[in-house]
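This report concerns only the one structure given below.
Heads up, one of the protein chains got dropped from this complex, but the rest are sitting where they should.
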Amino acid sequence: MLPTRELYIAGLVAYTLGIAAGLAGHVTGMARSWIARAICFLSLVGALLEFGAAIGGLLASGDLSWSLASGIPYLNYGVRLDPLSAYFILALSLLAASVSVYSFGYVGHHSTRKSPALFCAFLNLLLLALTLVFTAANILFFLIAWELTAVAAYFLIVFDHESAESRKGGLLYFLMARGGTGMLFVGFLLLATAAGSLEFSALHGVSRQLSPMVGAGAFLLLFFGFGVKAGIIPLHIWLPAAHPVAPSNVSALMSGIVIKAGIYGMARVFFDFYGALPVWAGLTVLVVGVVSALLGVLYALMEHDLKRLLAYHSVENIGIILMGFGSALLFRSFGHPQLAALALIAGLFHTLNHGVFKCLLFLGAGSVLHATQTRNMEQMGGLIRRMPSTALYFLIGAIAISGLPPLNGFVSEWFTYQALLAGFGATPDLTRVAFPIAGALLALTAALAAACFVKAFGITFLALPRSEEAEHAREVSFSMRSGMAILALACVLLGLGATWFLPVFDAITNRAFGVAISGDLVAGNGFLLTAGSAMRGTVSTVAIALALMVLGSFPLLFWFVWKRKSVQVSGPTWDCGQPGLTAQNEYTATAFSKPLRMIFAALFRPRREIQAEYEVSAYYPKSFHFESEIEPTFEAHVYGPLRTAVLSISSRMRRLQTGSIHLYLAYVFVTLILLLLFGVRG
Amino acid sequence: MAILTLLLIPLLASAATVPMRNVRRMELLHLLSAAGSFLAAVWLAAEVLRSGTVTWGDGFLYADYLSALVAALTAFVYLVSAPYAVGYLRRDEEQQVFAETGNGRGSFSKLRKYYALTPLFGFSMFLVVVSNNLGVLWIAVEGTTLASIFLVTFYGRRTSLEAAWKYAILGGVGLSMALFGTVLTYYAAHQILGGESLNVLNWSVLAASASQFDKTVMRLSFILVLLGYGTKAGLAPMHTWKPDAYSEAPAPVAALMATAVVNCALYALARFYVLTERCLGPAFVSQLLILFGLLSIGIAVPFILVQRSYRRLLAYSSIDHAGIMALGLGFGGPLGALGMLLHMTFHSVTKPLLFFCAGNAQQHTGNDSLRQHPGGLLHSLPVSAPMFLLATLAITGTPPFSMFQSEFTILRAGFAAQHVGSVILFVIFVVAIFCGFFYHVANLVFGPDPGVPRGEFSRWKTLPVIGLSLIVVVLGFWLPAPIYALVNGAARILAVQP
Amino acid sequence: MSQPALALIAQVALVLFLSPLITGFSRTLKARLQTRRGPGILQPYRDLRKLLQKGMVIPDTASWIFAATPYILFATTLLAGLMIPTISAQAPLSLLGGVLAVVYLLALGRFFLALGGLDTGSSFGGLGSSREMTIAAIAEPALMLAVFTVAIAAGSTNLSTVAQSALGQSWRFLAPSQMLAFAALFIVLIAETGRIPVDNPATHLELTMIHEAMILEYSGPYLALIEWSAAMKQLVLMTLLVNVFFPFGLSAGWWQPSTLVSLVLFIGKLLLLAAAVVLVETSNAKLRIFRVPELLAVAFVLSALALISTFLF
Partner (left out) sequence: MLFDDPQFGNKLITMMAALVLVLQILMVAQRWLITNIRAFGVQSFLLACIAATIAHFNHAPHIYIVAVLTLVFKALLLPIVLERLVMKIEIQQEIEPFVNVPVSVIVSGLLTLLAYVVAESFHRPEEAAGAAHLGHNTLAVAIALFLIGFFMMVNRRKALTQVLALLCLENGLFLAAISLTYGMPLIVEAGIFFDVLVATLLLAILIYRIRETFDSMDVSRLSRLRG
């Protein structure tokens, strides 16, 4: 039995020490990088301790709950480590550990150069706040931690506040986050008033005491309130603005786990606070999931800023997770706990998986950025020769996120498919059609994601470098590489070892639906994954991996048969007879995504302009200037008008304060008259 | 005894300043009076904590938890603004801002005016909270206006004259309404208690028998008092003088007005709230308070969103917070009153910090415009700029800072009292205000180095900022037991008796 | 040697050595329909043998991805082939992954093939990869939806289970859902195997080529592996069609007297399907690449109808 509580508190202490040390270092102006390293080490320690605590929480029979010391009489910092919290802590601390390792080499460079100590302090603050978000056991404490996360994240994003881009991105994030919190306020308090208590334990299944109207209202408020943080469409616009501009280890954490705080909140509300919900609720979540997934990946395809691309993929994967959640809700509404559990597992497992590979990809992108000083893929290329291990890790991440076997992305998507498939049989008439359609669109999403990462990896790492920086890129430091290595390893292990990981979910599904199905999900003595029963379909990532190795070595057999080792000569690529193939001839990211841009033109409304300068005749262009952009639908048609409307109304209202004292007196006079009449009347 | 000390210290200080010839001595005296009155306030609070209420002169002066709390807060603001004022005015002297307003001996008379009037200002505020007699209460509130008019015109600019005029006229009208309300209350009491004796206007006496008062009279009286003291507290639509006065007065005075005066006005309002509530039951009062509270919060939204000067920004923010407190009182119940008083406490700590940071920024850059400001304050003001940001987060109710807790408490009170609609409006407004406020300040503080020379070398101006920020941060995590006891006791006075 | 092991070897052999035959057959048939003599049916075997023995030129811009691609492609396609019931309803590796695994294995192969195309740095490679991924992506939903229709009907994604459940009721393919799904899958087959009207395997005209453009830089044994994988992929998809929709003649297990019959039947069915594809090819002109989505949209609608009809009828 692990000393879970001690581990947990020790972890918090480590983070806190990190914060304190960082602030001290900043105030005393000791910006030397060894302090930063020391603080990164502290956060690493904290992460490991929390990891232990998470394990303890998952192994524990009941939930562990205690409360931290609070200096405020009316405020208790209640902490609860039930399976769901423990699971998210697990994910958090895994990512936190690898990011801290990565940060050893990362901090003290470019954007964090000004004051690495302060930067690390905020990093620790973010980790601390997230830990609290996942474990807070009453609404007030939860909201405090929730907002604290936003604050820490904001300061990390704008850490390089001299760049207008990061100021803008950070601000957008912070303001939208506050909007979300506003919704949470109301939603939570509606529940709390019904339950008569702020404690999560009292809120369990509180929905039964709610009137349908209130229940629906609170559900929507909470769903969209958490949705802002999770980045569901149409509340996603902050995500591609904020994630890319942050320092890369921060982007990694944000896309990896910070947005998962929204997912945690939804899981908490949907499956802990609410009992069976009406059908429309599940459908809403499902539809939002599908839309986010599809639009997310489509927008990602159009990006040639590597980090923005990754950011949009976060939107996509959140969508996939929500498909799982949505079908879980539907199954519960129709009384199929087993299936609900399957769908929930699909969603939660994908949450962890996405965390891992997205973090990995962002760290990879960070290394590339570190080496080439640009995020623009059109400036990259040929990096696989210059930074081989980064390339390898990035490739692993790319395969995983494209949901290709045998890595972890495949497993969770496979479960999602199975859940959707089962949905058709398990639900009455029209609802059932939603499932396979969703499945088909999930397939489309996955295929597009694959296309997108062929582009991302191919353009970034393969063929010839397209710029000086890429030409002279160097492999990153050991610590950064090992940070990525940990996550790459996690991708492989979670993929191949899925069968051994599944029991983790038993406690969670048991709490939510009263069933534990990991036994049914595993067959062939821990060798096969099944969709609830071997009949419904099986897959075995391990076996696939092995088989691929064996079959892949077949050809070598042929060489062996014709004992003639075939000669290999290396020569130039075919250049259509024009001597000297240069980077100019390479396919660009823009060109790569052109077919899809044309196919989905209705959505993208692409705009392009070509200016050509000619020397002698129109047949001999001297130079081309090609520029193409797509219309950001939501920014242009939803948020832009909204903003202008609010501002114009406000500036019109400024006329109330014209400076004329007579007008001011008139306000008071009229108010007096009205109130007198009211007073006499009432 | 404590009460008397509290009143005498500032009064004597102000009297002693008038004949003085030496600015340094004035400064010293000012600091001493501030410290002294703070100690006195603490003493009073201690007395109250020990023995429920403290009275003097057979109940002429009377202090219970509520008075002690507000007195302590006022004294606190007075205390922190004193050293800041010293630094602020010295800086003004260096920059010869008094030169162009060359009436008579220029800067010296100015400074003497400041150091003489501010303690008087403080005195009248202390009188507000310890006077048991509602008439005297009114006189004291009027006194705060009179004492502060010439602090508003301190810089003698055209704009500050304008501001002062609006302040005086609106204040005058408002207070005459308050007086009318007081007269009506007295009339209501007169019918029951009879007699011309002074005590008939004593709150403690009235509170005892308020339940038998004439309902119509009390209703009208509360309406008038609400409008009257509401004007002083800056509730919409009587708020219009606030942005002008706050942006024209020197930063320390603005800080006093934005916190201490607002507290006093709300204190007076609360006293009448109790009487009316006991007479008419909660429904009538709370609907009025909620109406005005929401109106004030709502009116602040557009002006904060498209604001052009950060001093006025702060003014609108304090209108917003006055509204929030009124709302808390209006929601009622133990939670509502508790929330309101907690909010008052935290607001009185945070707002001065904001005004000080803003003052430093304004003195450094020479204007308080948000429009043509290059931003990047962080480079030239290494202390004030980050603290400005911190204070902004605190004032907009961002955790871990404590105002979040009080606002949350008020929200809960609203839900407990079934005012769901108002609560939703409240949340929307607060979010919008946060967006505007933070947007402006972030653009002010962050950004590339505009090349303004690095400023703030005066300890007088930085230390109060640092100290206050420390307190703000600490309050987020630790609320000392005595303060909470005080707040709680005060809340029990205001809470609706079932 | 145990039964399953033998079955495994048998199917490996079948997939490996039957696939070039189908390719050869359809080429010859196509030539005949165009009144050419065309190469012999066995030509693909000769090509493979030849290529495997040749030396090869590796572009000097290429990285290890270029070299790894042929092996991965080969392995994934072959493995996919082992999960599909061919002559026996009981595919040897069907437990390792159902239809989803098959689709995703093919996708994995495609992923690397596209990378290999980009790795050369020539604009043809990029062009090919881009188009390949695009068409695969938009073919995906139709494919999946059709597959779902079948899987739902059988209550399993495991192909052997699907085939067995189909075995019982041999006339089920007359059900509207099945027919619609078949039609949809047929279109997808054409798209996925790169045949006219989507792609033309016989051309090297840069404006039109897709698959060929990707593998332009490959030569010698690597090219052989890729061509072979292409043939196997075609076999896999065709088998999927014939054995899921027309499962008759599938023997319950291996090594029964019926097995030989079912082998013959299997090949017959494949050849019929190949002939059908060839007919489509010769009777159509190649589409502009931006017309292809419309074709696949038709496929998607068909499979959607198929799905809906499953719970209407």
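Should a chain be cited, it is by its letter among A, B and C, assigned in written order, with residues numbered from 1 in that chain.
Keep this in mind: a residue touches a chain if its C-beta (ideal position, glycine included) is under 8 Å from a C-beta of that chain, and two chains touch if they have at least 3 such contacts.
None of the values given here were measured: they were computed from a predicted structure.
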Worksheet item: Among the chains in view, which touch the chain not shown?
Response: A, B
Worksheet entry | Per the touch definition above, residue among B:Trp43, B:Trp56 or B:Tyr187 touching the missing chain | B:Tyr187
Fill in: Absent-chain contact - pick from B:Leu12, B:Leu39 or B:Ile169
B:Ile169
Response to the item:
Contacting the left-out chain: of B:Ala75, B:Val129 or B:Leu220, that is B:Leu220
Worksheet item: Among B:Val200, B:Ala260 or B:Met340, which one is in touch with the chain left out?
Response: B:Val200
Worksheet item: Which chain A residues would touch the chain omitted from the figure, given the whole complex?
Response: 654, 657-662, 665-666, 669, 672-673, 676-677, 679-680
Worksheet, complete the sentence: Residues on chain B facing the left-out chain by the touch rule are 133, 135-136, 138-139, 142-143, 145-146, 149-150, 153, 156, 158-159, 161-166, 168-169, 172-173, 176, 179-180, 183-184, 186-187, 190-191, 196-198, 200-201, 214, 216-217, 220, 243-244, 247-248, 303, 306-308, 312
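Methods note: only the chains that are shown with their structure count from here on.
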Worksheet item: Among the remaining chains, which ones contact both chain A and chain B?
Response: none
Fill in: Between chain A and chain B, centroid-to-centroid distance (C-alpha), Å
44
Item to complete: Measure off the straight-line distance from the CA centroid of chain A to the CA centroid of chain C, and report it in whole Å.
Response: 35
Item to complete: Please report how many Å separate the Cα centroid of chain B from that of chain C, as a whole number.
Response: 79
Item to complete: Any chance you could list the residues of chain C touching two or more other chains?
Response: none
Discussion item. Where in chain A do residues touch two or more of the other chains?
Written reply: none
Item to complete: State the interface residues of chain C toward chain A in the complex, per the touch definition above.
Response: 52-65, 70-72, 74-76, 78-79, 82, 93, 95-98, 100-101, 103-105, 107-108, 110-111, 114-115, 118-127, 129-131, 133-134, 136-138, 140-145, 148-149, 151-152, 155-158, 161, 216-217, 220-221, 225, 289-290, 293, 300, 303-304, 307-308, 311
Discussion item. Help me check something: in the complex, which residues belonging to chain A touch chain B?
Written reply: 71-75, 140, 143-148, 151, 158, 161-162, 164, 167, 171, 174-175, 178-179, 181-182, 185-186, 189-190, 192-193, 646-647, 649-651, 653-654, 656-657, 659, 661, 664-665, 667-668, 671-672, 675-676, 678-680, 682
Worksheet, complete the sentence: In the complex, chain A touches chain C at residues 382, 384-385, 395, 399, 402-405, 410, 414, 417-418, 421, 424-425, 429, 432-433, 436-437, 439-441, 443-444, 446-448, 450-451, 453-455, 457-459, 461-464, 524, 528, 531, 534-540, 543-544, 547-555, 558-559, 562, 564, 566-575, 581, 583, 585-587, 591-596, 598-599
